[in-house]
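A protein chain is absent from this complex, but the other protein chains hold their places.
For chain A:
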């Protein structure tokens, strides 16, 4: 079965091979393995890009294949990041507190340790007690479960409410955008229990692995991201092949007709929405330990819109298209905003790309939507067409 699935979908095989090759090459050239051609920070950037590719695939499935333009998937991404971040921050602070308390005359009680950790973490927002949502933060396993469960349940409830009352199209987009706006506004409050606009920081330090240098940690996360991306790609390729995939695509093309044919459209949509939300959560959980910090601006509505931009530029309705779009645009963005691009001197005015990059992105986005609706991914189709 497995063989025939891959044989039926050569693009999946090509993608996995390319991803594997990329991972091996980056590993061999990375600082962590001694050759130092690629710096640790760039390995982290590449690892983050892989996570963004994973959420872009999820976005592509929900938008490009199922026709639901969700402008809220970054909320799930952020929730995944916050879930892992809570454990990272708790465990690391616990280690610090225990070290500092070890020198005291009388060994500390568990209560005292808890209080000290809480004071450390929540000092910035003027609180000194653990809010209820941190109740599982001591346990990595429970927090990892939250990475999957919280986005899953949230998407399930939200999707059920929305699809049940047949909110579709533009309305649904606005509603999902409202959802992520509500989440980011909630997180911005100091009494949300997640440190307000300070967010969670120091996530790059993995508790229990303090002896490993960041160069090694970055490689490990890069691999984890690559494996997650590969697995996610495979998962979605499986979901979209066969009868189920056909129904999902049919929902995108004509929802009413699919309903008349006797399919329960809402269930399919809900399934796709929830599954992609969970994958987005996993992508976030891998992304933020590499980024080192998460704060409420990460889940602002604009982030989810950029996600749609990547997928549109990469090419909707093609899994590899979304990967290319996310990788291409996010790397290009870091090149432009990082000052990598040379400024253009027009004589009377110098175009500084740090200032003009967004103008370029916006304009090219309009251009892609108008003239190039297939995105970069459609280039492959043209190549294929010429080969025939």
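Methods note: contacts are C-beta pairs under 8 Å (C-beta built on N, C-alpha and C of every residue); 3 or more make two chains touch, one makes a residue touch a chain; residues count from 1.
Keep this in mind: contacts and distances are computed from a predicted model.
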item	value
Omitted chain (choose from "Urea ABC transporter permease subunit UrtB", "Secreted protein", "Potassium-transporting ATPase KdpC subunit" or "Ubiquinol-cytochrome c reductase iron-sulfur subunit") - UniProt protein name	"Urea ABC transporter permease subunit UrtB"
Residue of A:246, A:343 or A:369 in touch with the missing chain, whole complex considered	A:369
Touching the absent chain when the full complex is considered, from A:17, A:37, A:261 or A:358	A:358
Residue of A:23, A:120, A:143 or A:173 touching the missing chain in the full complex	A:173
Chain A, residues in touch with the chain not shown (by the definition above)	69, 105-111, 158, 161-162, 164-167, 169-171, 173-175, 177-179, 181-182, 185-186, 188-189, 191, 301-302, 305, 308-309, 312, 355-359, 361-366, 369-370, 373
